[in-house]
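Below: one structure in structure tokens.
Some chains have been omitted; the remaining ones sit where they do in the full complex.
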Amino acid sequence: MPTEMSQNANALQIRVYYEDTDAGGIVFYANYLKFFERARTEWLRQLGINQSQMAQTEQQLFVVKQVDTEYLHPARLDDMLTIQSRITHLGGASVHFAQDAWCQDRHLCKSSIVVVCVDANTMRATKMNPHLRSILEQAQD
Amino acid sequence: MPTEMSQNANALQIRVYYEDTDAGGIVFYANYLKFFERARTEWLRQLGINQSQMAQTEQQLFVVKQVDTEYLHPARLDDMLTIQSRITHLGGASVHFAQDAWCQDRHLCKSSIVVVCVDANTMRATKMNPHLRSILEQAQD
């Protein structure tokens, strides 16, 4: 576990497979966004938030509004990555995450991601329901 | 254009990008199925069949039921591929395709693919509407 990692961040282990790499021998840059999405999803699941149920019962989806990513070191085939996730800000309809990819104590990639709660039919931003919001408040760093 | 290609097959040109390759330096084996799906879709579009309209107006989707693929030679970054597609059999609810990937006159990959028309709500096989079927009949090899 990386020493610089925040104590109260959530962590997910992800293995690098052939599908994740490219002919440069490293993980293709878009694929970190897959890893970050997996990590947010698993964290929400641990908190009791199931996004496919949320889509069906409340017609609410989380969609990504903004992603700022910096690539520090490449990851390679068979590497075991740790994805660290924190909530840095919570709005009425938005959640701001800081997410980082590590390989052992090597910091590979850092990202700041804004996710917005939208109505599944109109795709317009909509207030998170109070129950959802209170769960996220407690998970906030 | 490969000389062995069927005269009346449909052809789509596809460039190999980093996203398609893996750390072995070649196109990742699952990605040929993406190429074949693009080629079927573009061919259907040329025939006047738009699958997203079809999903909305007729609640019918094409889903893949079976894929048999043989990999003959690897494709590499920047290769320009030709995807050749033919209909080999037409059932009441199914379409059988033969699809091949070529790089110039090198045969990279051959595939036989069965696609089934399903009801978008139940995901069960359903008869293609007569208009759709007659278009596919005319496109058959």
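Each chain carries a letter (A and B) given by its place in the written order, and its residues are counted from 1.
Just so it is clear, contacts are C-beta pairs under 8 Å (C-beta built on N, C-alpha and C of every residue); 3 or more make two chains touch, one makes a residue touch a chain.
These numbers come from a predicted model, not from an experiment.
Note on stoichiometry: the full complex in this file contains 4 copies of its one protein sequence, with 2 placed in the shown coordinates.
Note that in this section only the chains that are shown with their structure count from here on.
Centre-to-centre, using mean CA coordinates, chain A is 34 Å away from chain B.
Contact residues on chain A toward chain B in their complex (touch as defined above): 18-19, 21-26, 28, 30, 76-77.
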